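In this view, the complex is presented without one of its protein chains, the others remaining in place.
Order as written gives the chain letters A, B and C; numbering starts at 1 within each chain.
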């Protein structure tokens, strides 16, 4: 159940392939669902040049691990891989990856949605957008996607 | 909106990375959701050595394209990539890939689930499991994952 | 009229071929009648599906000259 926080760029597909080759038994999982969140170059109609993600690393790791453990009580999951960037990020960069390997697809979809939803609401990360000389802390992401729908 | 049917192995992560590099504008999509269905080495408690997937290619392509078009009416989707194997497959092989690039994660999850659900119920593919001298056509996948839940 | 018939999976095995061309004289023939005319000795299983020109159709859908009619069991892709 690896949870990885890192302050440098990652290629989600390369990491998924490496993880699968190293950790998953071929033929074990019938369903894999991945969510990749990336930095868009626009936010609420304004262009975004870059962003800095601040984090409270030990607590973030602990909160994400706890969300993963809660999901493993509800759904049959063979493997997790969760990655989250921090530090300076550019548009197009992957910010977060949540990958689930399971026997059945409903389980994989439900667990993946649950983890990204709860990660967003619990893990201590904060985003500051940069545009020219303007730096703006995002105030909340609770209205972003509909609270309660995971 | 590519839909690809092929009778040889594919690496889903490599195809996703290639597709993204060639077709997606960095910073356009904030959310990517992928479903990968793979052949398990067990089915209903019996070992599976291999499988043959038969298909009605022109109709399968048309049905999948139609499901993708229906999903594009319901959700804001920037890009689709759907791949489906046919012919002989081995445990661990990827059978199907459904990838969605969208602005928001709810849209990407909903569209991905919708497409794989309707693909399973509409696209003309048939699976025959091989185990020793025993060849068994799967009779239905409708009970497999709970009908109506997409 | 001239019809192309395709069979898939277990129905292909039951019929012993994947595709056949046939000339039938019936006017207003539907898909179930087409099966009965061509494969009279083989019962079409209840859960069989039919496509006419690559679109799902019902067993009582009319078959026209030049149509491609496919018979197959429930699909199990994905």
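Assume contacts are C-beta pairs under 8 Å (C-beta built on N, C-alpha and C of every residue); 3 or more make two chains touch, one makes a residue touch a chain.
None of these values were measured; they are calculated from a predicted model.
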| request: Could you tell me which of the visible chains the hidden chain touches? | output: A
| In the full complex, which of A:15, A:40 or A:127 touches the chain missing from this view? | A:127
| request: Return the single residue from A:12, A:37 or A:91 that touches the missing chain. | output: A:37
| Per the definition of touch given earlier, which of A:3, A:16, A:31 or A:55 contacts the omitted chain? | A:55
| field | Residues of chain A in contact with the chain not shown | value | 37, 53-56, 58-60, 62, 84, 95-96, 116, 119-128, 137-142
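The working rule: only the chains that are shown with their structure count from here on.
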| request: Round to the nearest whole Å and give the separation of the Cα centres of chain A and chain B. | output: 23
| query | How far is the middle of chain B from the middle of chain C, if each middle is the mean of its Cα atoms, in Å? | reply | 27
| note | Per the C-alpha centroid definition, the whole-Å distance linking chain A and chain C comes out as 49
| remark: Among chain A residues, those touching two or more other chains are none
| said: Where in chain C do residues touch two or more of the other chains? | reply: none
